[in-house]
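Worksheet for the structure shown next.
All protein chains but one are shown at their positions in the complex.
Naming follows writing order (A and B), and every chain is counted from residue 1.
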């Protein structure tokens, strides 16, 4: 069973999503098509890249992820299709693949990216403003129907990549930053749980707030408390129990977050 | 064809829903997965229980309903899977099954509930805050793939149940209450149409409003009228024609609603 997922910034009510499904089914009738998210913030390529990192590893090998967050549609940006480990990507070449690519490389898995410029794999008529339907859905349909990746266009080695900074060691702890703020208002930090193992008791400092320790669950805080915890993707996050951290603590993507070991002096 | 439905309070744009689908497909590749609703009010177990009562009876026998409205995730609440008549349930043991269970028992149908604590049916790594993916989706995948219910854990006889009061006879009529307010602002009352049969003309009293009779359709009222009618689930509801009853008449879950026969004295 071939699965194709759709991720866009169109909003859930948009008819264009249906048109994309129709295009895929016309080319690859047996495909199972599923929505990953259509609520990516408009033109927020970074947010979509994070979503792909966090959800694609759970899909069966061979799943094709079509992603249409495409502020450059109609300009000279390339469109690409890629094998990134055991998952596949189709979309614009604007950095959407950054974290899927990093995951695949860390895992020592195969990576191949092609510039899908061959028009025989597009719809006959291509709008200058809706490549999601006319190019990406059509290309995904051909991949789903068994066309080999390298028939879609030439291999490229220089995909556009976004800058997702890695956290830096800092005074025995880590200096990271807010990567995203989710729709519950949780701040997602670029510090992976692996970095925190063996550190012992810590405090988490951001935006003038000092949070004691990393909780295991929301239940360890009281309603209204700001707490730090490891989220379901194994990254550090800052949450407000029964509320929105983004409300309790004005924050934005890129804000610094410091994790420090609790020293003896601190506990005097 | 095995169908699995998903109901959560994640909001429709959340990537976690995709991760749950991926987990299910990895374990049971041929499964058809469909969203029931992801717009349950956050942590509103009661609202999800009502949604299940109203939609699950329309699904083919054997459909598995995965429900993740889980304010107690990471605490000591149990997780369960259940056969409730010809429908199946997977989710936390917090009362979500209350009305599906009541329906099955009223119909004299088989009921079996197990505490799904066997870790071989979970993902290898279990987050303390996202059991929807790591436990419930995995367990549903195994059920969908043919694992017998009783292999998932021991049968329990004491699931957590919510209090959904039954309406009480009152002066020849019925005293009920508002069970829920839907997203059109309609008040849903716990008085079933069966209780009203043979009563003759009635008035419906709630929140200082007295409504004459029970309409058959919205078309019998004028725009702006508050009307009582039998909703599509065969329960009494109060609606504002072309508007939101909740706006026209401040109300909340639990408010009293009285249905009284119209006596001769009333019509003098």
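Assume contacts are C-beta pairs under 8 Å (C-beta built on N, C-alpha and C of every residue); 3 or more make two chains touch, one makes a residue touch a chain.
Since we're looking at a predicted model, the values are computed, not measured.
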**Study point:** Identified contact with the non-displayed chain, of A:130, A:174 or A:235
**Key:** A:130
Review point. Given the contact definition stated above, which residue among B:106, B:148 or B:216 touches the chain not shown here?
Key: B:216
Revision key, fill the gap. Interface residues of chain A toward the undisplayed chain are 11-23, 25-26, 29-30, 33, 42, 72-75, 127-130, 133-134
Point to revise | Positions on chain B contacted by the hidden chain, ascending | key: 1, 3, 5, 12, 34-40, 51, 54-60, 63, 182-184, 216-219, 229-232, 234
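One rule holds for everything that comes next: only the chains that are shown with their structure count from here on.
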**Study point:** chain A-chain B separation of Cα centroids, rounded to whole Å
**Key:** 33
